[in-house]
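This is the structure I have questions about; it appears just below.
Note that one protein chain is taken out, while the other chains of the complex remain in position.
Let's look at chain A:
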Amino acid sequence: MSETITVNGVSQPLPDDVRVSLLDFLRQHLGLTGTKKGCDHGQCGACTVLVDGFRINSCLTLAAMHADQEVTTIEGLGTPEDPSALQRAFVEHDAFQCGYCTPGQICSATALLEEIRSEWPSDASDDLAAPTLTDEEIRERMSGNLCRCGAYANILAAIRQVAEEDA
């Protein structure tokens, strides 16, 4: 088998063992441990990555199902020397404490801003045809990413700041 997957721009061979989740493939096989495992069951969002630009829980899918797709992890969004706008805003607003949920939060938030640009509605949208980025809209769309440290108020502030800079 010579199927490959592209991770942060680099082509990688898929694992032989089809049981390997996309999350374990990233963490164990590629050493990209920025993506976190909080539950392995799609309940916490710590493992959120972008696949072809959309956010997914990487624990809920097998690596083998993503041949020829492009995965972006937290490491692909920015580095300590060259962080993304969201990464910088998270530091500025203290939008984390232990930091374990944080890569997932930032991947989610990155996709969230794109969802709004593409006018995808959510449960919190007043206008289903043209959602705007209200606080409630951010809270709803970030509710799949648990933060046990309780940094929600600061996560909201960080995302809001980047959304406003973008606008």
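What we mean here is this: a contact is a pair of C-beta atoms (placed from the backbone, for glycine too) under 8 Å apart; a residue touches a chain by one contact, two chains touch by 3 or more; residues count from 1.
Please note the rule applied: contacts and distances are computed from a predicted model.
K.L.:
Which listed name, "Xanthine dehydrogenase YagR molybdenum-binding subunit", "Sarcosine oxidase subunit alpha", "FtsX-like permease family protein" or "Cytochrome P450", is the one UniProt assigns to the chain that has been left out?
P.N.:
According to UniProt, the chain not displayed is called "Xanthine dehydrogenase YagR molybdenum-binding subunit".
K.L.:
For chain A, which positions touch the chain that isn't shown here?
P.N.:
Counting over the whole complex, chain A touches the hidden chain at residues 17, 19-20, 24, 27-28, 31-41, 43-44, 46, 73-75, 77-80, 83, 87-88, 90-92, 94, 96-103, 106, 124, 136, 138-140, 142-156.
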